[in-house]
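The complex appears here without one of its protein chains, the remainder shown in place.
By written order: A and B. Residues from 1 in each chain.
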Amino acid sequence: MSDLLELTAAQAAARVRAGELDPADLWHGYRERAAADDLNAFTWVSDRDEPEAIDGDAPLGGVPIGVKDLFCTAGIPSQAGSRILEGFRPPYTATAVERLTAAGAPVLGKTNQDEFAMGSSTENSAYGPTLNPWDRTRVPGGSSGGSAAAVAAGSVPWSIGTDTGGSIRQPAALCGIVGLKPTYGAISRYGMIAFASSLDQAGPFTRDTTDAALLLAAMAGKDPCDSTSLGLPEPVRLPEATDLKGVRLGVPEELTGEGIEPGVLEAFRATLDLARELGATVETTHLPHAPQGLAAYYLIAPAECSSNLARYDGVRYGHRADAPDLLTMYTRTREEGFGAEVKRRVMLGTYALSSGYYDAYYGRAQKVRTLIARDFDYSWERFDFIVSPTAPGVAFELGAKTADPLAMYLNDFCTVPMSLAGIPAISIPNGLADGLPVGFQIAGPAFSENRILDAAHALEQAIGFDGSAGRA
Amino acid sequence: MLSRDQVLHVARLARLELTDEEIERFGSELSNVLDYIETIEQLGDLGDIPPTSHVVEVENVLRADEPRPSLPVEQALASAPEAALGGFRVPSPGAG
Partner (left out) sequence: MTLEPVIGLEIHVQLSTRTKMFCGCELSFGEEPNTRTCPVCLGMPGTLPTANAQAIHYGLMMGMALGSEIAPRSIFHRKNYFYPDLAKGYQISQYDIPLCSGGRLGDVRLHRIHLEEDAAKLVHVGQSGRIHGSDASIVDYNRGGTPLAEIVTEPDLHSAEQAREWLTLLRETLRQLGVSDVNMEEGSLRCDANISVRPAGTSELGTKTELKNMNSFRFLEKGINAEIERQTALIEAGETVVQETLHFDPVSGGLSPLRSKEEAHDYRYFPEPDLVPVAPTEEMLAAARAALPELPAARAERYEREWSLPADTARLFAYEPAWGDYFERVEGEPRTVANWVTELRARADSPAAVESAALTKLVALVEARTVTAGNARVVLDRLVADGGDPAEIVEREDLGAMGDSGELAGIIARVIEDNADVVERIRGGNTKAMGALVGPIMRETKGKADGGEVNRLIREQLGL
């Protein structure tokens, strides 16, 4: 059984399709592991003894998957890490999840997350923090900490999360696995509980780039239920590249200097050396407006979230406080139902949009966003990819950054610019610092997922990262 | 930077019943964040730059006017904290 659980999803799926493996065995094995999870990675594990039947040639081969609780799953609790949605069972399923199950990946469990995807450590979950399998005194990152930890610990072979400012890439880095944020619009947002509408994107957590490609292929596509969805213009290819000949890598000074921990920077530089050995050219460059990216992000995302979270008012679903009148019902329901970080961001966003402040805050931040997008556009004239460390540090201790919201926000400064520009970016594990995983980020132009996966694949092979310590 | 009155005003707009402790704490935390956000002021006049209101550059995504099944009323009300007379019961806006 433990051999079974060492297979990557692609390997397992291939064996299922070849008739060598019964998907039910995968289900049993993983369900046992998920049920035994001691990281608080799951908020719900399926109680089905047998998985739903799949087609023999289903691309995902019946390999079970973990789904961040932010995705609505019909009849199954979908709580977004919040008390305000405690016990909420939607009558519909997110399109991304429907596509996964249709492609043959049954949902094994819902995973823990920072409340409404706001956070970088999963400490903002109303259902307790999730622990990092590499070191249980430390955070797995966030907001998709549960999805990342579950894969890193081997409780599920793969999972999906959401990335708004880095919430897939950063936990992937902190947990030593692969995490991909696709181009904005590649995957439908329908049924994905909204945090910041113009930034949110679904994406895979996997052990390697091949598995990531499989999940991307299954989920991507234009959805009539999501007007902003575009799908991908070309089919997703399984990556095969083993070198980086002719690939031009740009290293932005703004994301690779001050603020990055030494151990992370060392691993980063070692990977750049490897890239050169594989045939890539590596040059420093600039993303001049990246330093303002975090500020713009922390105006745009809270502004959109303050509006997206207005529907949690106790009227139609979710928590409702006892109250004698309507106004109190609203204010008390939301006071009781939302955690501190959510309240902070709702307040910040409300302020940024409020009368007299719109132009100076939200309006201005949207202009900064244009400037950042242009910075990347100029980069693509000289480079195929922009690379950086994914996160400024390794997994920090639980409670280390909760006292100062700003300190927590700074975790995102390498990942936020790509989110603002809507471009795809992947994080692959590229080493350890003080025994903890470090991530390497590769970002490319919109719709360059195939090329990113190829480059990541080549590097991944050369790096040869061993994630088994997480699964121990 | 944010006065207590401003915090209360924003909390009211956002329909949050904050405790005194929260009013003070959020006041200072948000002020810190706003100070940090002020870095976007460093960029000076951005008059000509168009704001990105839509990352996706596509237009006219329209839905055909064809009916799709509505939810059965039991499902619509299934998650209601308080359902009555076929609808969602709430305290009257006029009261209190």
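Please note the rule applied: a contact is a pair of C-beta atoms (placed from the backbone, for glycine too) under 8 Å apart; a residue touches a chain by one contact, two chains touch by 3 or more.
What you see is a predicted model, and the numbers here were worked out from it, not measured in a lab.
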item: Residue numbers in subunit B that touch the chain omitted from display; value: 9, 12-13, 15, 53-54, 56, 58-73, 76-77, 84-95
item: Where the unshown chain meets subunit A, residue by residue; value: 70-72, 78, 80, 85, 88, 90-92, 94, 189-194, 197-198, 224-228, 303-304, 306-307, 309-311, 313, 315-317, 326, 330, 350, 353-355, 358, 362
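Note that in this section only the chains that are shown with their structure count from here on.
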item: Distance from the mean Cα position of subunit B to that of subunit A, given in whole angstrom; value: 23
item: Subunit B - residues contacting subunit A, complex; value: 2, 6-7, 10-19, 22, 26, 29-30, 32-34, 36-40, 42-43, 46, 49-56, 58, 61, 63, 71, 75, 78-82, 88, 90-93, 95-96
item: Subunit A residues within the subunit B interface of the complex; value: 88-91, 184-185, 198, 224, 227-228, 230, 289, 291-292, 294-296, 298-299, 306, 310, 313-320, 323-332, 334-335, 338, 340, 343-344, 346-348, 350-351, 354, 361, 363-371, 373, 404-406, 409, 421-422
